[in-house]
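Here the complex is missing a single protein chain, while all its other protein chains stay put.
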Amino acid sequence: MFSYHHQLRVRYGDTDQMGFVYYGNYPYYYEQARAEAIRSLGITYKQLEESGSMMPIARMNIKYIQPALYDDLLTIQATVPELPGRIMIFQYKIFNEKGVLINEGENHLLFMDAKTRKIHSAPALLIEKLKPYFG
Amino acid sequence: MFSYHHQLRVRYGDTDQMGFVYYGNYPYYYEQARAEAIRSLGITYKQLEESGSMMPIARMNIKYIQPALYDDLLTIQATVPELPGRIMIFQYKIFNEKGVLINEGENHLLFMDAKTRKIHSAPALLIEKLKPYFG
Amino acid sequence: MFSYHHQLRVRYGDTDQMGFVYYGNYPYYYEQARAEAIRSLGITYKQLEESGSMMPIARMNIKYIQPALYDDLLTIQATVPELPGRIMIFQYKIFNEKGVLINEGENHLLFMDAKTRKIHSAPALLIEKLKPYFG
Partner (left out) sequence: MFSYHHQLRVRYGDTDQMGFVYYGNYPYYYEQARAEAIRSLGITYKQLEESGSMMPIARMNIKYIQPALYDDLLTIQATVPELPGRIMIFQYKIFNEKGVLINEGENHLLFMDAKTRKIHSAPALLIEKLKPYFG
């Protein structure tokens, strides 16, 4: 298992007139946590893409437990529960400043050749970085 | 069962550098289809909110089947599969101009008193409009 | 002068906790009006891009006069005040359902070769479609 914590601040533009973070902003938060999780491994999603592998999303599940509010400093735990094969799973837990779990989600990502747009298995570069966490 | 079809055009700002609609835009598309589905019943989400009921999202599931592209005219079928009680379920199917199913999703919505912020059952106004479809 | 009116509906996700449309959504509204204005000429921005010309934005000015609200049906007048050379100007006026002018803006767009990423003059295809309006 590989896990990483990322913090981000809720923007005013992320709220809606209910006074909560609009439900469509969580995928963006997940992306930020995912990108920082990968960066913490010593590579970047940008490098993966430049080396020829795009990672389109195949699935997303979100459970909205409590609202996030403007200016909240959220902590997002992004977890890779298993070594990716043709699918890479990311699981997320979002906590507010009081440590309350307010949101849970999951993404399935694929690996797509940037030129041929065909789906392939996880690139060696990524597997190499993740392997030490799945001993 | 109540079902409604809504069409929308993909904006340039909805795409990302992969050349596809960014995965975080689908919740916005769902919201548009949901709002128009409710409008077709002869009420509006705005009226529901003004009458004291906000509808926060409790869950979302999305299956990304094929990418949506810039300027695609998408058709979103929004379905209410059962008469809402404490939860209102919306299911979505998105088709591109060729009639290909490219995305499927589901939302669970709650009913929240705008003042007390407490959860309650579906307001009578909404039930009355939906009932003829669940006879 | 070439002018076109486009209508759009304010989404819930476009509002913020002030209860107004967040100021960052207007560029998206302008884009929608711009794209439909070009479509009304018998070409699409997508075709322009496929024929090799991207149109990055060089400048934007916005005057926020009155707030737009959730579910408002806005009318956006997009105007091309002069035949484009190296710069294409779009001017926008947004009216609410009561016909009140609530927002004014302007964009300067450039023409960029999609491959070389060099700036060039307006493509012949676009000029040909616009010329009849600037006699």
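By written order: A, B and C. Residues from 1 in each chain.
By our rule, a residue touches a chain if its C-beta (ideal position, glycine included) is under 8 Å from a C-beta of that chain, and two chains touch if they have at least 3 such contacts.
All values derive from a computational prediction rather than experimental measurement.
A.B. asks: By the contact criterion defined above, which parts of subunit C meet the unshown chain? Give residue numbers in ascending order.
C.D. replies: Subunit C touches the chain not shown through residues 18, 20, 23-25, 27-28, 31, 54, 56-64, 67.
A.B. asks: Under the stated touch rule, tell me which residues of subunit A contact the chain that is not displayed.
C.D. replies: 9, 11-13, 27-28, 31-32, 35, 44-46, 70-71
A.B. asks: Touching residues of subunit B against the unshown chain: what are they?
C.D. replies: Missing-chain contacts on subunit B: residues 12-13, 15-19, 22-24, 70.
The rule is short, and it goes like this: only the chains that are shown with their structure count from here on.
A.B. asks: Could you tell me the distance, in whole angstrom, between the mean C-alpha positions of subunit B and subunit C?
C.D. replies: 27
A.B. asks: Would you mind listing the residues of subunit B that make contact with two or more other chains?
C.D. replies: Where subunit B meets two or more other chains at a single residue, that happens at 27-28, 31.
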